[in-house]
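Below you'll find the structure, written out as structure tokens, and then a few comments.
Every protein chain but one is kept in place in this view of the complex.
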Amino acid sequence: MLVAKDRKQFLLTLRSGEEFQTHHGILKHGDLIGCTWGAQVDSHLGVPFYLLQPSLRDLLLLIERRSQTLYPKDIGYILLRLSAGPGKRFLEAGTGSGALTMALAWTVGDEGRVFSVDPREDMQTLARANLSRTGLEERVTFLHGRIQDDFEVPSVDGLFLDLPEPADALEAALKYLRSGGAFGALVPTANQAEGLLAKMELLGFGNVDVCEILLRFYKTIPERFRPADRMVGHTGYLVFGMALHE
Amino acid sequence: MLVAKDRKQFLLTLRSGEEFQTHHGILKHGDLIGCTWGAQVDSHLGVPFYLLQPSLRDLLLLIERRSQTLYPKDIGYILLRLSAGPGKRFLEAGTGSGALTMALAWTVGDEGRVFSVDPREDMQTLARANLSRTGLEERVTFLHGRIQDDFEVPSVDGLFLDLPEPADALEAALKYLRSGGAFGALVPTANQAEGLLAKMELLGFGNVDVCEILLRFYKTIPERFRPADRMVGHTGYLVFGMALHE
Amino acid sequence: MLVAKDRKQFLLTLRSGEEFQTHHGILKHGDLIGCTWGAQVDSHLGVPFYLLQPSLRDLLLLIERRSQTLYPKDIGYILLRLSAGPGKRFLEAGTGSGALTMALAWTVGDEGRVFSVDPREDMQTLARANLSRTGLEERVTFLHGRIQDDFEVPSVDGLFLDLPEPADALEAALKYLRSGGAFGALVPTANQAEGLLAKMELLGFGNVDVCEILLRFYKTIPERFRPADRMVGHTGYLVFGMALHE
Partner (left out) sequence: MLVAKDRKQFLLTLRSGEEFQTHHGILKHGDLIGCTWGAQVDSHLGVPFYLLQPSLRDLLLLIERRSQTLYPKDIGYILLRLSAGPGKRFLEAGTGSGALTMALAWTVGDEGRVFSVDPREDMQTLARANLSRTGLEERVTFLHGRIQDDFEVPSVDGLFLDLPEPADALEAALKYLRSGGAFGALVPTANQAEGLLAKMELLGFGNVDVCEILLRFYKTIPERFRPADRMVGHTGYLVFGMALHE
């Protein structure tokens, strides 16, 4: 990742012989390969850039998107609520642009696995491209179709639904989740949350809760410490529960 | 973890021959060993309990504490901002009751490592006990002393300060963090945030930002969907930045 | 109002000859009559009290209640959204403990009028007592019954519903509101808000909006400036609109 003085960030894969062009001038990939993380490099116009290893959050924010993607504020909490960690298996529907897919793949490591279901082929192609730029693609199995279809997926530790009608898909999805496994969903509207909660009650979930996360950034001038003027007012309601199979 | 119908949760380590006593009756450990996760077991009074694998959040909330500990809402976001994942190395000061220590240890896996510094021996004993109950102790190196002391710690990918005066400790702590590595801190007061931001400016941090996370739970009755009456109003300001060593 | 050093507040009506007893000692009403606002007076045990004129907020918080009452944070905004001011006429249903009744009566002055409808006689008796303690009772007409009943009320400038089923009462209540007049309601649940919005759509309201107000208090120690640990997470959704009669 190259970061300019004006804080603009560029994600790129270095290939010797190629050039990177910005309105601040040109940088040769060859000059960047082998530099230490944090190094300052100058464009041919003498404009300085920092060469930085992208953080997980950078990857999530710089993702190429063709849909509303999950925000880091929600993803961080989802990972924790799903007990994501090395060696775990997760199933998500739908894939979307692949933000949560990427975060899950990052966290489960080489021993874990992420299964990602989506009926839209274009979205899975996009998500696959996003994953492959970060080297995490091999930890993910993309499954094309609706979660109501029959997939060969081993029992997973966690299940996440990011669908327009999660209540309709819940029962079908649940069969992939091991007993005691964590379920989560994000829904934008209160009506969807109400419908999903009613369905979870029917299906006998344990430990049900719903929350929303408000993230407020501050201006960083020490002498004038204050919240930013505007903030994200809503992304979605997060619904969690635990599968209790008989 | 045993969960009663009244949602009360008990964390226990199963040892054959032992008994677990609650006001709902007695359960023999021997009867629980070998049960599948999610199984329903009855006490000698016939009161039903669920045997569940504790989630990471359960472990964090059920931790034995002798100090204010970090909340899951903050920990989830900290893990993401520090790019926590398998194989990473982290340094934190101070240890406290070990909540973040546990979450970091959970996430870095067997290949990663967490170094945790605290001058209070009683707190480290407590944190060690909390870690050992979850089987994560072996991923952590406890270091006794102040972060300003000289420890033999290899360069780490991320650094987190949970100290009364992080501004005073920052410079000393920074030498353990690799260039491009992620720095984070939680401070309860605006004054501490102001002091820390001023110090970060002096030390040339990149990508500085400050935020706070408000988590709002909802009641889960579908026909009366609404936020809970009361909520946590504040835990702390989260300060993040990137080390830019020359 | 008497305020003790420990910030405990007592609302009382001074009557010569009477005594006021607290666990900090006794104060004679006669010694207080004629004192200037802000004066310090000592109990017979030498414990100091301040004699203060209660603010509108004090009156609202010290109200005797037998139901959930509206909070000052909501009342302040409701008054503004209803364009409350001297000489205006308002209709509210239901009365409850009389908090909004009191705030409206305070604001409309001697030239204005507040009509307050409630089917529960005990609540109106309580509200009347609360109003009479503050000398605002004469600005209020209490109407016993449901808003769906037929009352002789002149066209009002603003209408507020604080009812379990405002959607059911809206059409009946609307006939009292002049064209262009302001309508408001507070509903605790999202489901009620959804139902009320659907009804407002049917009835052709203009300028419809819905909001909620989060009030966050701070600790007031200058060297440790920070939000309070806990806060009110929810009181209700505020729904507003403008009557557009043909």
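Per-chain residue numbering starts at 1, and chain names A, B and C are given in the order in which the chains are listed.
Everything that follows uses one rule, which is that contacts are C-beta pairs under 8 Å (C-beta built on N, C-alpha and C of every residue); 3 or more make two chains touch, one makes a residue touch a chain.
This structure is a prediction, so every number in the text was calculated from the model and none was measured.
Peer 1: Who does the absent chain touch among those shown?
Peer 2: When the full complex is considered, the omitted chain touches A, B, C.
Peer 1: Would you mind spotting which of C:Pro86, C:Gly145 or C:Pro164 touches the chain that isn't drawn?
Peer 2: Checking each option in C:Pro86, C:Gly145 or C:Pro164, the one touching the absent chain turns out to be C:Pro86.
Peer 1: Write down which of B:Asp74, B:Asp118 or B:Glu194 is the residue touching the left-out chain.
Peer 2: B:Glu194
Peer 1: Could you pull out which residues of chain A are in touch with the chain that's been left out?
Peer 2: The missing chain touches chain A at positions 188-191, 216-217, 223-234.
Peer 1: Touching residues of chain B against the unshown chain: what are they?
Peer 2: 190-191, 193-194
Peer 1: Given the full complex, what residues of chain C touch the hidden partner chain?
Peer 2: 3, 7, 36-39, 50, 52-53, 55-57, 60, 72-73, 75-87, 103, 106-111, 178-180, 182, 190, 193-195, 197-198, 201, 206-218, 220-223, 225, 237, 242-245
As a working rule, only the chains that are shown with their structure count from here on.
Peer 1: Mapping chain-to-chain touches, which pattern fits: line, ring, star, complete or other?
Peer 2: Shape of the chain contacts: complete, all pairs touching.
Peer 1: What's the distance between the Cα centroids of chain A and chain B, rounded to whole Å?
Peer 2: 22
Peer 1: Could you work out how far the Cα centre of chain A sits from that of chain C, in whole Å?
Peer 2: Result: the chain centres lie 46 Å from each other.
Peer 1: Two-or-more-chain contact residues of chain A, please, as numbers and ranges.
Peer 2: 190, 193-194
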